[in-house]
Every structure is written in C-alpha cells, then in structure tokens.
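The complex appears here without one of its protein chains, the remainder shown in place.
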Amino acid sequence: MRIQISIDKVRGPFVTRVEEISGQNLLACNQCGKCSAGCPVVAAMDILPSQVIRMAQLGMEEVLESNTIWICASCLTCVTRCPKGVDLPRLMEALRQTSLRKGVTELDLKALPLELVREVPQLAIVGGYRKYMR
Amino acid sequence: MIGAGISGMQAALDIADSGYEVILVEKEPSIGGHMAQLSETFPTLDCSQCILTPRTVEVGQHPNIRLLTLSEVVDVEGEVGNFRVKILRHPRYVIEEKCTACDDCAKVCPMVVPNKFDRGLAARRAIYIPHPQAVPAVYTLDPDACMGLFPLACGKCAEACEADAIDYDMRPEIVEVEVGAIIVATGYELYQDEAVQAYTYMDHPDVMDGLEFERLLSASGPTGGKIIRPSDRTVPKEVVFIQCAGSRNPEHGVPYCSKICCMYTAKHAILYRHRIPDGQVYVFYIDIRAGGKGYEEFVTRAMEEDRTVYIRGRVSKVFSQDGKVMVWGVDTLTGSKVEIAADMVVVVAAIVPSEGSRRVAEMLGISVDEFGFYTASDAEMTPVEGGVPGVFLAGADLGPQDIPETVAQASGAAAKVLAMFQAAQVEMPEPEEIP
Partner (left out) sequence: MGIPYYPGCTLSTKAKNYDRSGRAVAAALGLELEELAEWQCCGATFPLVLDDSMALIAPTRILYQAQQAGERVATLCAICFNVLRRSQALLKRDPEMLERINWFTEQEYRGDMHVVHFLEILRDDLGWEALAERVVRPLTGLRVAPYYGCLLLRPYDEIGLDDPEDPSILHDLVRALGAEPVDFPYSIECCGSYLTVKDPQVSETLSKDIVTSARGCGAQAIITACPLCQFNLDYPQRETEAGRAGNEIPVLYFTQLMAVALGLPEEDWGMEEHYVDPRLLFNEQ
C-alpha cells in the first residue's frame, strides 16, 4: 500500500471534522496499542482500533471502509486504559457518524433469525438503530 | 553526605581521599543502595557486587569517613561553611564494635519476616544482616519484627551471642554535627502504586518487578542465581517483560520515561538466556531507548544473539489461568492482538524518588519537581547544584539514570565541594568527635 501525505490531508477537512465532533486531539495518540491489546472484539476486526486512529491521524478517509468502526461495541475498555487519555470510543463514534450522515446504513434486522429478533431485549434494537442507522 | 548508595559512596570517597572528613548518613542498616541488589550491570555485564564491594569496604574502613548507618538527617540549620545537622541514629540493639557477624543470634530467633533486600522473595529473622557482604558487617534487630522489646518477650538472641553484642537498652540518639557542605544522594525506588498494579496482577507470585528478577539472577540471592517460578519452583520456559509499566503514562502513572528500563530489560533477557538456553523471552515495548555508549549494540545483542522476541505494543491485561500467567498485548507492527501464556512476567516498573525525598528537600531548602525528584539550580549548566549554597545533588534522586551517569555526577558534586573547600573564603569547621 502506498499513500500520499501532505498538509492538505493531515490538516484537511476530514481530520478537522473528526477532531471537532469527537473532541479529541488525534496526535495525542503515540500508537502504543494498549487499546487494541484489551479490545474484546478485535478478533472480528479487519484493522486494529489503534490502526483506525493511525489512519485518521494521517487523514486517510478510507478508514471509513473498515469494519472495525462497526464492530466496536463501545465497551469503553480502551479509554479506561489509554495512557494518554485519548477517548477512542468518541473517535469511533465520530467516524461512524461521518459515514451515517453520508447515508450509510449498517443494520439489517431482516438478515437476522426471527427468533433472535423476537427474543432479544428491545434496548438492543433501540441501541442498534441509533448506532448503526441514521 | 546523605545517602550511601553508589553515588553517595563515590562522592564520599572522592572527598575523603582528598583529605577532608565525610559524615556519611544512610537510613538502611547497610550501604550500597540498589546496586548491591543487582546481579550484573549493563552494558558490560560486570558482576555488580564485584565492582561495588571494593568501594563498600573502602568506605567502611576509610579513616576520613564516619559511617552512620540506620540513621537519618532530621534537621539542618545554618549555611554554607557552617551547617548544623541533627542526625537521628535509630537503635540497632547490636553494638557495632562487638558484633562478629557469626549468625548465632539469627539461628535462634523465632520471628520470620520478608527480607526487604531480597524484595520479599526470601525471609529473614527479626535479628538479621541484609546480605552476606553488608557493610558494616554487623547484625541489626528490627524492633517491628521482634516479638517484643518493651517489655522483653524473648531474649534468645542475647543469650546466644557469645560476643555479648546485643543491647536491648539502646535508644534513639540525636547526634549533632557541623559541616561545611552537604551532598544529597537519596536515590530511587520502583513505582508500586495500586493504580498501575490493579491490572498487572502484582500479587501473583510469578509476576514481579525488575529488582525482584535481579534477586533471582543474583548468585548471592535467594535461589543462588537460579531462575525459578516462586509459585512452584519450576523453571520458567517462557518469560514476558512488560516495558513502560507505569512510565510514559500521564493518565495512570508517571508521564516521563524511566530511561534505564530498555537497557536493563535487554540485560535481563540476555542473562535469562545464559541460564536457561532453551527458554524464550518476549519483550513488549513502545520504543527502544538505548542512547549510551555501546547501548544500542547491547540491545541488538539481546535480539540477535539471544533471540529475544521484541513485540511492539503495550499490554492491556495480565491474569492467572491454569498455572500460567496470561498476557494480553498487541503487536502494532503486524496489526494483531497477542495472547501469551507465560510462565513468568516481569513488570518493568517506573522509577520514582526514594521515600522521604520531599522531606529531605524541605529540610535543606532545595526544590523538588512534581514527582519528588530534586531540581538542580540550572538543569543544563549546574546539574549538581542544589540552588542553596553549599548543597549539592547527585544520583537517581535527580531523575532516572544509569550507573555511569550517577558516578559521574557524584564525582562532579564532590569536585564542587572540594573546590569550595579549597577556596580561601570558606571557613572549615573543626573535625568533631562522633559518639
């Protein structure tokens, strides 16, 4: 993989917007990886949570194509342990919202077994709608 | 001279060798500091005791050095050329001049407690000598571990002592001295805060810090230099080192880098492999800091010759499962979460100032930073000057540093004192009789 890095990317609208709505200074992350080390769902992710923030730091918008931001369960383990206090859950949400606001939908209840949808506590459906749909 | 670790001893010897008198105050029962606990030093892998003991012996015998161990400075008044220092001598309950270090007393003592010198890996009696090469070579009775002194509950040690060296009637004593200059070298400790340890499971016997691992490595340590798991005494075949535990962690530890850990971890990896050639070491790191002379080559040796696998990433969780210590870390370079079922884990903890550094600073009127490290009057240009005329600083109480730097600073501080003493305008007080 080869990328171009320039001031238009690392200080461009994508980085600015993401930092704005997440309230985080992306460059506070020194890529220690502790978030990824403790993430419970990392096995299902295509890139590590720490790689998500890395791509965001470099202004790589293709990070929105990863499944990582959707597998994130907002369990908050990462931010609890981050030595720099970087709020990765807020960053993940900012990236999800950036996609959702462009019209992306990630939830398809019709694809689930009917029995599951009937039995699951409705807060899961409410939460699912709010996190994965717009 | 406050503190008799390597920096205190070096400064004391430099000054004493120049003909001036040094009063060397050490709060532990014997001198040598943490260097006495080390097995080998980096990057030379010299035996620590072998390079240290000549100095400790010299200090103990030097005609110009008055050694006051088990003692603490409690008050300082006056000014450069004329400091009046009050030193509290804790009672040893053993008469130094009479004790022959024969060990008859410890053999009959019924009280057993963890030995601080061995970082809790081994036990000692209430009456004890911290380690066989201790200077002064005398025993000490720990009143907190003793069955009881007031009134006397046991008395077996005095009975057993043929040299008649035990005196239960000893009391704390204040000694007052007048000195022309003061050097502070109170050294460091490893970060033990709960906030860091909560997830690193420090109460597990097979999870330890770097100084504990040194005691395992040390030929005069609790296992005679054999690396074994404290839990079941088997040989650990896979060992994980977690660097930066507590360091570089503004949220849950200290924000600074502890500087020496990358080097001593590489040292541990090399020494482990020498003892256990079919074992494997993994080191979780974020960066490798090896800026001294021969340091980068030393770490490279750990990687290439001793086949240590360095994994770039922090560790998130450590827990016990089926007799192993499970480590959840990450390899940021391949982009994978990593799980290792280790036999032993060494948590490479942050370096913090010795307990009591703030109190000493206050007494002397010198500054400390927010972490308790002493602040020199100018970090770049006068790194061994304490900001108060006549007070000088040396050693790891200034900040994490290695032995070469510490020794250099000690000699630097000593040189400053000697220059001051040589100058005509400073009046030297008369040498005093120390009771």
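Read from first to last, the chains carry the letters A and B; within each, the first residue is number 1.
Just so it is clear, a residue touches a chain if its C-beta (ideal position, glycine included) is under 8 Å from a C-beta of that chain, and two chains touch if they have at least 3 such contacts.
Note that the structure is a prediction, hence the values are computed from the model and not measured.
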What are the shown chains that the omitted chain is in contact with?
A, B
On subunit A, the omitted chain is touched by residues 20-23, 40-41, 43-44, 70-71, 73-77, 79-80, 89-90, 92-94, 97, 106-107, 109, 112-113, 116-117, 119-128, 130-132
Considering the whole complex rather than only what is displayed, give the residues of subunit B touching the chain that is not shown.
198-199, 317, 319-321, 326
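Methods note: only the chains that are shown with their structure count from here on.
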As the complex stands, subunit B meets subunit A at residues 199, 244, 248-253, 286, 312-317, 328-332, 335-338
Residue numbers of subunit A touching subunit B in their complex, please.
30-39, 42-43, 47-48, 50-51, 77, 81-85
